[in-house]
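Entry: chain A
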Amino acid sequence: MGSQTGATAQDKILLLATESCAYPGADSVGQAHASYPANVYVLKVKAPVLFPEKFYLDCFRKGIGGIIIMSCGEECPYEGAYKAMAKRLDRVYELMKEEGLDIRRLRLTAICTVCNRAFLNEVNQMNQIVHELSPPVQAP
Partner candidate 1 sequence: MDSSKNAVFDAVVIGGGIAGLQSALDLAGQGYKTAVVEKDASIGGKMIRLSKVFPTLDCASCITTPKMAAAAHHENITLYTWCDVQRVEKDATGVSVSMIQRPRYVDIDKCIGCRKCEYNCPVLVPDTEQGGFSGRKAIRIPFSNAIPQKALLDVENCMLCGKCADVCPTKAIRYDQKPEPRRIAAKTAILATGYELSSVTGKPQYGNGDIPNVIDSLQMERLLAPHGPYGRVLRPSDGMIPDSIAYVQCAGSRDASMGVSYCSRFCCMYAVKQAMLLSGSLPLADITIYYMDIRAFGKNYEQFYQNAKAMGIEFVKAKVASLDAGQGGAVTVRYEDQTGEGATSRDHDLVVLSMGVLPGFAPGGVCPVGLGPDGFIQSVLPKLSPSVTDLEGVFVAGVAAGPKDIVDTITEAGAAAMQAAKYLTALSGKAPGAANKESSHE
Partner candidate 2 sequence: MTGVNPEFVKRLEPLSADLGSACFNCGTCAAICPLISEHFPRKMIRYVQIGAQDRIMENARELWRCLHCGLCTQTCPRGANPGEVILTLKRYVTSVWRKS
């Protein structure tokens, strides 16, 4: 297990961005040179349905402050994946509550390849939330 030290790790926001929509959407924000907080890390995923409940909880345990799942929404190229994942998230929220994690730390949203404004909105909102909340894990 990696380090969980430092007061900054909990500020990091993870974006799980779909390869066909949100990831190019993040690139489009970059092409527009539109600035957003630098604590945002985009991971490219084929479909976020890949991640089990445990993955999210582990992320928070490791010190990730917030996760935004940026999917293609209804435009998802994998039929049924969006629904399956939305269902899984309900269980993740339950588990988060059990562990005393504020459920605002995890958001599911749809971002298209040209959704610059929506992208910026989402990351800025999440940034505000993680700054308001205390770290998900206490630094030793």
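Selection criteria: all candidates are chains of the complex that A comes from, given by their letters.
Here is the rule we go by: a contact is a pair of C-beta atoms (placed from the backbone, for glycine too) under 8 Å apart; a residue touches a chain by one contact, two chains touch by 3 or more; residues count from 1.
Everything numeric in this text was worked out from a predicted model, so none of it was measured.
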Which single candidate from 1 or 2 touches chain A in this complex? 1
Residues of chain A touching candidate 1 in their complex? 31-33
